[in-house]
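One protein chain is absent from this view; the other protein chains keep their places.
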Amino acid sequence: MSPELLTVHDLKKYFPIRRGVLQRTVGHVRAVDGVGFSVRSGETLGVVGESGCGKSTMGRAVLRLVEPSAGRIVFDGKDVLKLTPGEMRRMRREMQIVFQDPYASLNPRYSIGKTLMEPMIVHKLFTREERMKRVYSLLEKVGLDPDYANHFPHEFSGGMRQRVGIARALALNPRLVVLDEPVAALDVSVQSQVLNLLEDLQKEFNLTYIFITHDLSVVRHISNRVMVMYLGNMAELADVEELFAQPRHPYTRALLSAVPIPDPDYKRERIILEGDLPSPANPPEGCRFHTRCPAKRDVCAQEGPGWREITPGHFAACHFPA
Amino acid sequence: MLSYIVRRVIGSLIVLLLITAIAFALAYLVPSDPARMIAGVHASAATLAEIRHKLGLDKPVPVQYVDYLGRLLRGNLGTSFIYDRPVVSLLKDKFLATLPLALAAWLAELLIGIPLGIYTARRARRSADYLVSALALVGLSMPVFWLGLILLYWFGFKLPIFPLGGHTGFMSLVLPSLTIGIVGAAYYLRLLKSSMLEVMGNDYIRTARAKGAGERRVVWRHVVPNAVIPVITYAGIDIGILMGGLIMTEYTFNWNGIGALMYEALQQSDIPVIMGTVLLAAVLVVLFNLVVDVLYVFLDPRIRCD
Partner (left out) sequence: MAHAAAGPPKPLSGRLWKSMRKFPMLYLGGGIILLLSVTAIFAPWIAHYPYATQFRHGLTASGTPLPPGGRFVWGTDDLGRDVYSRVIYGSRVSMVVGVFSTLISLVIGTTLGLVSGYFGGFPDMVIMRLTDAVLAFPYFLFAMALVAVLGPSERNVLLAIGVIGWGVMARVVRGQVLAVKEFEYVQAEKAIGASTFRILFSVILPNILGPVIVLAAIAVGTNMVMEAGLSFLGIGVQEPVPSWGNMISAGLQAFQYAPWLFLIPGLALTLAVLGFNLFGDGLRDILDPRNASR
């Protein structure tokens, strides 16, 4: 088994809520509230959950694009949260991100070539000619015509823009890439092309992915392991086959039961969750999920379940795992 | 809602404090020595030191500022060098002289600007709109003091209908308030027009039309009440600015108000008066800003729920 590239301990991100005359902090939105996991070199960790569960904030907090409120992030043996601003900027060469919205993530005033060259300029890498050459080769790697370097983002479709976004993330030869819903904004026909591209690039450059998505079929296709998040917490974490074959957490079971299966004879019980997603500013006591859980008992409302290894490599946060 | 008002009041107080700090810094920057100005050129060093001590000028700057704030709170703005009178009573007299002019000018702006704003909005993109809008832009580009001179030349001198200056009842108010009215109206016109055009693009206006409401009813019942809010905001701040002194106009028309006082003080380097007038003007702006913001709460239902 490959060594661990990234370890996250008890990561938290609280956003203050300010009210009143003096704009005092009256509470916090607990977007990420105690998440810990590790990612092995070369693997893909899928992160799934409903919108608002904190998965996107978690991804950005790992890269310190939003400053975590608490926790420890160890990347390649270095404590990321202890780095000085200068060290952090150098560290960013190793860890990159691809954003969800390809229409918002490219600077409209930069040509494609300039967008791809920007990371190398920022880190003072290569000469001008070498940078140009690298731009062309990056464009080829993501399946775009090198001539596009002189064009501007508004001239491209969403899928092509997302390829540029991927090329930008690769420009610095990173080891870890956080993919934040990279195909959610794309047409279905384009989604699979981009997913295949991501898989090819992973093999070629030995990349490690954290793949954030709300789409279970995408996560099943691309991940080695999957983490399920609910309301800023982790619900379940396991190898992808294991998780889909034998989900332990009632929330995961509910999510999986909603995935359509292309077989008219297949019969199964559809689990419908009741109630709305509680506010992360005022999460329920005890188990976060108990207000909507079909299998809840008295203890769930009083005590948090804790993070338990149910079978080797299969973790869940539930008092009564299935 | 109460919290909103309290927050605005506290914000205004902070701004007022900053304003006094700026005014103090300005007075402090003056290269001339106030002690020397009072004592005269031939005063001895001992006399100068004594005057400095009496004025508190030998204390450290922060202490001087706190002293200054203390005097302000007691309503003491110092004594005018040239008039040898307390600045406060001087300001009061001149303010009462400026007040009718400011109000007349304000009314002129509104009476010219608002009807033309509604007119151009209803005829948007037709030749009448283009003509009036072009004239408004010219009006906006004209310096007030120059327009004042033109009016004075034609309607005071060539056709001697109005007096050439001074305040001698209603007739002497007409030209100066019209001068400000024309330039200021251009702004109201543009503001109201763009606000009305924006409101007219909304779905609820289309709904009103679809219900079969007449054009007149749509404009007066639906568009104008919604479009007039930014105009009210500006009008509130505007009257504060006008009351703070119409230096140029008062100078051109020989009107003996705050503006004229300011001009005089400038000529004579009468620092306490300069600071007093500047402070008065800024306080008026802050005050009317606050009034408008509070008024807003009652005008715009969206703020009430904040």
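When the chains are written out, they are named A and B in that same order, and each has its own residue count from 1.
Methods note: a contact is a pair of C-beta atoms (placed from the backbone, for glycine too) under 8 Å apart; a residue touches a chain by one contact, two chains touch by 3 or more.
None of the values given here were measured: they were computed from a predicted structure.
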Which of A:Leu172, A:Leu256 or A:Ile271 contacts the chain that the document leaves out: A:Leu172
Of A:Val48, A:Leu63 or A:Cys318, the one touching the omitted chain in the full complex: A:Leu63
Which residue of B:Ile14, B:Leu159 or B:Ala210 touches the chain not shown here: B:Ile14
Hidden partner chain, residues of chain B it touches: 11, 14-15, 18-19, 22, 26-27, 29-31, 137-138, 140-143, 145-146, 149-150, 152-153, 157, 241, 244-245, 247-248, 251-252, 262-263, 266-267, 269, 274-275, 277-278, 281-282, 285-286, 289
On chain A, residues whose C-beta touches the chain left out of the figure: 60, 63, 65, 88-93, 96-97, 99-101, 104-109, 118-119, 122-123, 148, 151, 155-156, 165, 168, 171-172
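Convention: only the chains that are shown with their structure count from here on.
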Between chain B and chain A, distance of the C-alpha-averaged centres to the nearest whole Å: 55
